[in-house]
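Reading through the structure tokens given below for one structure.
Of the protein chains in this complex, one is absent; all others appear in place.
On to chain A.
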Amino acid sequence: MFTLLSGDVDTTDPQMANRIYAFRHAYFVEHLRWEGCRQADCRERDRFDGPDSFHVLGEKGAEILAYARLLPTTRPHLLSHLYPEILQGRPAPTGRRIYEWTRHAVALRMRESAMATAFSNVVSGAVAYAAEALDLEGLLVQLHPALIERLTETGWDAEPLALPVKYEGSSLVPVYARLTDQTLQIAQAAFAAWPGAHLHVPRGSMCAAATDVPVPVLQ
């Protein structure tokens, strides 16, 4: 039901890539009203998407139920290049074993169901297994402070990197979520409680963590 896809899906499976970007547009632009991300072709893909990123995709048949994007921190990512000011001058960890967890989405009908919390735990579990498959130490996340509890409840060791600030009208705080044994234990329990839950990791993804390259300045 969950798959870890490398960012080169744009070239290796354009149909799949199309479905992903269409889902993202429907969710983030139409539903969450992120007008800044609106695209004429209704495909939400930005300058950070590329062959070095990863998609965590949760599907039931043809329907996408959950999604997350992981960006390498050794290249431009949201915290380094979209809104570095939210760090307020404080440092953020980067490196080959640290990715950034972005575009987290759970389909509306799963969020409104009686099983919403259980499914949310499964999605967090899928991201945890993806991080483990990529041999990561942890993930950068930027989120509303109220969601920190969701991270800690699902076993992530969430360290705040700066004080919360207002960003586009909402409170936002950058956090470093370390992957721990507890994260994986809770992932295991969440998967066990959800029939059919499994993360498929195609061969070749395991060694695909980004190499150390200097972060280029974007024009």
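One rule holds in what follows: a residue touches a chain if its C-beta (ideal position, glycine included) is under 8 Å from a C-beta of that chain, and two chains touch if they have at least 3 such contacts; residues count from 1.
Heads up, the rule we're going with is that contacts and distances are computed from a predicted model.
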Exercise. Name the chain not shown, per its UniProt record: "Imelysin-like domain-containing protein", "histidine kinase", "Multisubunit sodium/proton antiporter MrpF subunit" or "LuxR family quorum sensing-dependent transcriptional regulator"?
Worked result: "LuxR family quorum sensing-dependent transcriptional regulator"
Problem set entry | Option from A:I20, A:A126, A:I148 or A:A187 whose C-beta touches the chain left out | A:I148
Exercise. Which residue from A:C42, A:L108, A:L163 or A:A193 sits in contact with the chain not drawn here?
Worked result: A:L163
Problem set entry | Residues from chain A at the interface with the omitted partner, ascending | 88, 116-117, 120, 144-146, 148-150, 152-153, 157-160, 163-165, 171, 173
